[in-house]
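To keep things clear, I will list the structure first and then write my remarks on it.
As you look at this complex, bear in mind that one protein chain is not there, while each of the others sits in place.
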Amino acid sequence: MLKANCRTSWNSTEIMPQIHSSSYVDESATIIGDVRVGKDVYIAPSVSLRADEASPIIIGDECNIQDSAVFHGLKGSSIELGENVSIAHGAVIHGPIMMGDECFVGFNSVVHASTLGKKCFVGHLAAVIGVTLAEGSFVPHGRVVDTQEKADALGRVPESLKDFNEEVVEVNCEFAKSYGIRRRSCVGQ
Amino acid sequence: MLKANCRTSWNSTEIMPQIHSSSYVDESATIIGDVRVGKDVYIAPSVSLRADEASPIIIGDECNIQDSAVFHGLKGSSIELGENVSIAHGAVIHGPIMMGDECFVGFNSVVHASTLGKKCFVGHLAAVIGVTLAEGSFVPHGRVVDTQEKADALGRVPESLKDFNEEVVEVNCEFAKSYGIRRRSCVGQ
Partner (left out) sequence: MLKANCRTSWNSTEIMPQIHSSSYVDESATIIGDVRVGKDVYIAPSVSLRADEASPIIIGDECNIQDSAVFHGLKGSSIELGENVSIAHGAVIHGPIMMGDECFVGFNSVVHASTLGKKCFVGHLAAVIGVTLAEGSFVPHGRVVDTQEKADALGRVPESLKDFNEEVVEVNCEFAKSYGIRRRSCVGQ
């Protein structure tokens, strides 16, 4: 379901999402307002990307947004993801957000009002709130990072996880292409 | 999707949800059974309000229920929210629940088997389980409050957050009105 944002006291323009033709949005996902989705992006079932308050929401090439993830944000803010970013199942991404290329955000985690440098890895059930993460920061599972002091004390992504996001991106670029081909050919759905 | 609860050994009556005409329910939300939604309520994409076990679910005027939030509860219990309550993205509200006016529950948080006084603020990725929160209680991000002792030790909502919920409510009352007008006029969807 793609639809325009509603008109409000702070935004009188209804804008429809723009999805690049090489990207795939599952039928059960909802995308509202000025959402700009780049090339080869995979958007999974029950995702909500809602640019009626934070706007625009910009999603770079080769990103993947997994099942039940939610993007929304505070009035007057925006959300921008670089390329090759993975937002895993159930994560809440709440603007204002700037996220660099090749970041990974884990299952049911929360990222709000923050700036993430490139190649950050946010573990599962973790919260990143109101901070700036340096490039390559590693947030362990379950960690709450809600002061800049905690953010500055984080370690770097360990060697064992350095290739993890690249593999996730590779798989999901295949999903974008293959689910998209099937939809366009009307086979199997 | 609005539909009646199913008949069970503990409830032989099928009841349809009642949504006030000034409130808005996104097309991808699911509302089942004896759910009573007051005036000027906004219900976001992929929400599930399911009154087939805990019943009824009562949502007061000017509440907002954000994307992918879930309301359900144990058999024989119920859920009641006062007015101007905000349930943020991904939160699970599980009966029995009594929640006073002007409470805020954060992203991916859990509130279960609890009573919250007015103006409580539950942070993100927090859990409130089996307790009573005094009016104006503040649950920090990521905190697990699962004994009354922990509940009694909570501080009060800080000054910097005292107006936060009011702003959220104001924005979402606009959403209820504006998305509703558009739906009724069949423009843009």
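The first chain written gets the first letter, and so on, giving A and B; residue counts start at 1 in each chain.
The criterion applied here is as follows: a residue touches a chain if its C-beta (ideal position, glycine included) is under 8 Å from a C-beta of that chain, and two chains touch if they have at least 3 such contacts.
These numbers were taken from a predicted model, which means no experiment stands behind them.
Interface note: of B:T30, B:T115 or B:T132, the residue touching the hidden chain in the full complex is B:T30. Residues touching the missing chain, restricted to subunit A, are 26-28, 44-46, 66-68, 88-90, 106-108, 124-125, 141-142, 167, 171, 174-175, 178-179, 181-182, 188-189 (touch as defined at the top). The chain not displayed touches subunit B at residues 1, 3-4, 6-9, 14, 28, 30, 32, 46, 48, 50, 52-53, 68, 70, 72, 75, 90, 92, 94, 108-110, 112, 125, 127, 129, 142, 144, 146.
Here is the rule we use: only the chains that are shown with their structure count from here on.
The distance from the centre of subunit A to the centre of subunit B, with each centre set as the mean of the Cα atoms, comes to 25 Å.
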